[in-house]
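Pasting a structure below so you can have a look.
A protein chain is absent from this complex, but the other protein chains hold their places.
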Amino acid sequence: MRLQQIADKLGLEKLTPVFDQDIDGVYISDMISDVIANAKPGNLLVTVQVHANAVAAANLVDVCAIVLAQGKRPSDDVLRMAEKAKITVLSTPLNRWQVASKLYEVGLR
Amino acid sequence: MREAPSPRYQLVDSVPGFVVVERAAPSNQSRCYFCAEATAPKEAYREGDQEWHFEEAAQSFQFSVRDNATGEVARFHELLGLLYYACLEPGSKLHRIGEVAHSVGISIYIAITYDSPDGTPCEVAPSKLEWLNRAFNDRIRTPGKKILILPDLFGIQEQVSSGQIMLDFSLTTMA
Amino acid sequence: MQLRHVVSVLTCEILSGDDLLDLDIACCFAADLMSDVLASAPNGALLVTGLASSQMVHTAEVADLAAIVLVAGKRPEVEALAFARQRKLPLLLTGLSMFEVCSLLSQHGLRGAVRKE
Partner (left out) sequence: MDRDSLYRESFPIKGDDFERGGEVATRVKGLLQQLGLPRDVIRRLSIANFEAEMNVVMYAREATLEVLVFPDLIRVQVVDRGPGIADIDWAMQEGHSTATEAMRARGFGAGLGLPNIQRNTDEFEVKSDVGVGTTLRYAVHTTSRPKEG
């Protein structure tokens, strides 16, 4: 499934331009070490972590996008960093649980 | 989900633990080490004329890299964390170098290491860094994108804060 | 959903609270940042987390949560386990990821937490 489709279906707010690509699975964590160890390339990373290191880790493991749950918004510096690394940042007022349920409903595994 | 082809170099044997930061009195020297115990030790202890006190702990992990072609395994016990160049002060030397590399698709990360007992940073052998680079690059699927993990050629280790290194500090803050 | 149902859906190892499996779970909250749990988790929720330190159980106690599922095969700190047993706080382990836990439980009808304002 494409990132743009997911963003539209879940009504996610785009904090950066969408760098559209195929999504391969979902990884939910707020822990940088977890993301480095376990997230897979092409994963959609769902988190409330808005620290610059979330972008640094996302870039390192080549996740396709970051979905910030609970309406979290990073600073403009962090958004610029993400955009530069071509990592899409999306935001939703839903919490992680709700995001997970919806992603599962639309068919992500 | 599509099955990715099995990469040659792989992160394996992930061991959870803590990065423990401790500080000595009276010298006020600080150092950090990895602790794979279930609980980070918080008791103060003496070493020579210094008394070391627990200062902070962050959840972290250590891992090995396996070469699936030969079965060889290298453990990265000296690696504390990675520092993304973009997390550094804009205009600093490394930030500028990182920007240049970024413009040709290379993401620079600096391997930040644990301290040896005398407080100086450990070093990651070049051959091991090559494995680390291959392990991360084998996972990349974005065409043209490359990860370059460098040792601290630039002497930045002493200038960076734990917040700039990819670690899970402040996870447990109950603010 | 009863806690025993959660255990079977996620094939959990029960570290604490094996006598509390009749407990009824109203809803679920997934988080690693404890400040987030305090701010947003409703009482009685099942906490799904990857944080293995004792702050995890302390936070669950303070926020009056029903039980904890530790994901991705992590083992809790010794102190965390002792605290959970002492306070009769069920502590479950699963090898599944946070996404798998959330999506499986929601498929089985468990609701997410409605955000506290």
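The letters A, B and C name the chains in turn, as written, and every chain counts its residues from 1.
The criterion applied here is as follows: a residue touches a chain if its C-beta (ideal position, glycine included) is under 8 Å from a C-beta of that chain, and two chains touch if they have at least 3 such contacts.
The structure displayed is predicted, hence computed values, not measured ones.
Partners of the chain left out, restricted to shown chains and counted across the full complex, are B. Within the whole complex, the absent chain has one touching residue among B:Val12, B:Ala36, B:Val73 or B:Val100, and that is B:Val100. Of the candidate positions B:Ala58, B:Ile112 or B:Leu129, contact with the hidden chain is made by B:Leu129.
Across the interface with the omitted chain, chain B contributes residues 93, 96-97, 99-101, 103-104, 106, 126, 129-130, 133-134, 137, 146, 148, 150-151, 153-155.
Simple rule for what comes next: only the chains that are shown with their structure count from here on.
Chain centres here are Cα means. That of chain A falls 23 Å from that of chain B.
Multi-chain contact residues, meaning those touching two or more other chains, occur in chain B at positions 59, 171. Each of the following residues of chain C touches two or more other chains: 32-33, 51. Interface residues of chain A facing chain B in the complex, by the touch rule stated above, are 21, 24-25, 30-33, 36-37, 40-42, 51-53, 55-57, 59-62, 81, 84-86, 109.
Across the complex, chain B meets chain A through its residues 1-2, 4, 11, 14, 59-61, 63, 82-84, 86-87, 102, 107, 109, 136, 139-142, 145, 147, 163-168, 171.
Interface residues of chain B, counted against chain C in their complex, comprise 16, 38-39, 59, 171-175.
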